[in-house]
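The complex is shown incomplete by one protein chain, all other protein chains being positioned as in the whole.
Entry: chain A
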Amino acid sequence: MLTARWLHKFALLSAANLGSAAYAEGAITLAGWGGTWNEAYKTGITDPFTEKTGISVVLDEWDGSLARVRAMVEAGAVSYDLVSIEAPQLEMGCDEGLFLPLPASVTAQAPHYLPGTLHDCGIASDTWATVLVYDGTKLTNGPKSWADFWDVKAFPGKRGLGGQALYTLENALLADGVAPSDIYTVLATPEGVDRAFAKLDEIKPHVVWWSSSSTALQNLDAGEVVMTDMYNGRVTFDNENNGKDYRIVWEAGFLYGTDLWALVADAPNPEGAAAFLEFFAVPENQAGFPRLYGYGTGDARVYDHLTEAQRSRLPTSPDVIGYGASYNDAFWAENLESLEQRFKVWQSQ
């Protein structure tokens, strides 16, 4: 008796340890971004899904690495049904056949989706933006634009920028007066790339490059930098949970990025995954996550189900979307390597 119960417990424990091994018949395994993101997704989306369909969900945490998906598919040992993955990686994985096309009922929703948020192989799990942020307790009259971010006379002090070409080249062009929606027309030409680097030359001595969002905000908090670019969700989280007064300057212009749910080739439970995608494609259901978290969604109808306070945190809400445009994932899928290489050379000079 005791042994049987112990064995049962042990089995449950080892299933939990294996993490991705589905321990209930018919369960689906989702890989999300972990931490508070997973918590909000569980409460807002996957718990209601289980309640409605009886399909249990294992919500795993992963690092968004396409290399991992490729290795799993190549080895024939796929443990995830759906993964939330960044759009450029989705683009590459989709072309390689690592992700499967979405059910037609989901792709049929396309007219309601913002640019970049519904792909043949993926539906936005969340949208986020890289925004201009300053500390409201330190600057009373803060920057209003990316040009202000570049203006070291009016706003003396160091600035924080992510240490990579992705996002940073866009920010430089915004500062140079390019409208968010024109960024990639400019960046697609060699002259446009030169223009972005020339703009970065102006600010280079005043930049503290960050490599993780934690150090970026730590720098802002400690006064190491007077303003920084940052993911909006991190900023909102610190304001709401750690009593900070960081201000997001939406009107400066921003680009939003999309993470998408993608169906992995040879997934262990494709029917369950399809059921989840169909559930998720209903605006009312999808509202469960942005209600709890500072990340938006691709479906414009979802915002009708949110309060004004909930909407105000989201980059893709109707209130601020006019200041933003989508990152161009096809552009980055082609140019990430060469531009990142040039950026690193530029940094080393």
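We take it that a contact is a pair of C-beta atoms (placed from the backbone, for glycine too) under 8 Å apart; a residue touches a chain by one contact, two chains touch by 3 or more; residues count from 1.
Note that in this section contacts and distances are computed from a predicted model.
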Options "Na(+)-translocating NADH-quinone reductase subunit B", "ABC transporter permease", "Molybdopterin synthase sulfur carrier subunit" or "Glycosyl transferase": UniProt name of the undisplayed chain: "ABC transporter permease"
Contact with the hidden chain (one of A:Gly26, A:Gly223 or A:Gly322): A:Gly223
Of A:Ser105, A:Thr137 or A:Gln341, the residue in touch with the unshown chain: A:Gln341
Residue among A:Pro48, A:Gly142, A:Gly163 or A:Pro283 touching the omitted chain: A:Gly163
Option from A:Ile28, A:Ile45, A:Leu66 or A:Leu118 whose C-beta touches the chain left out: A:Leu66
Chain A residues touching the omitted chain (full complex): 65-67, 70, 89, 92, 95-97, 163, 208-209, 211-212, 215, 218-219, 222-224, 330, 333-338, 340-342, 344-348
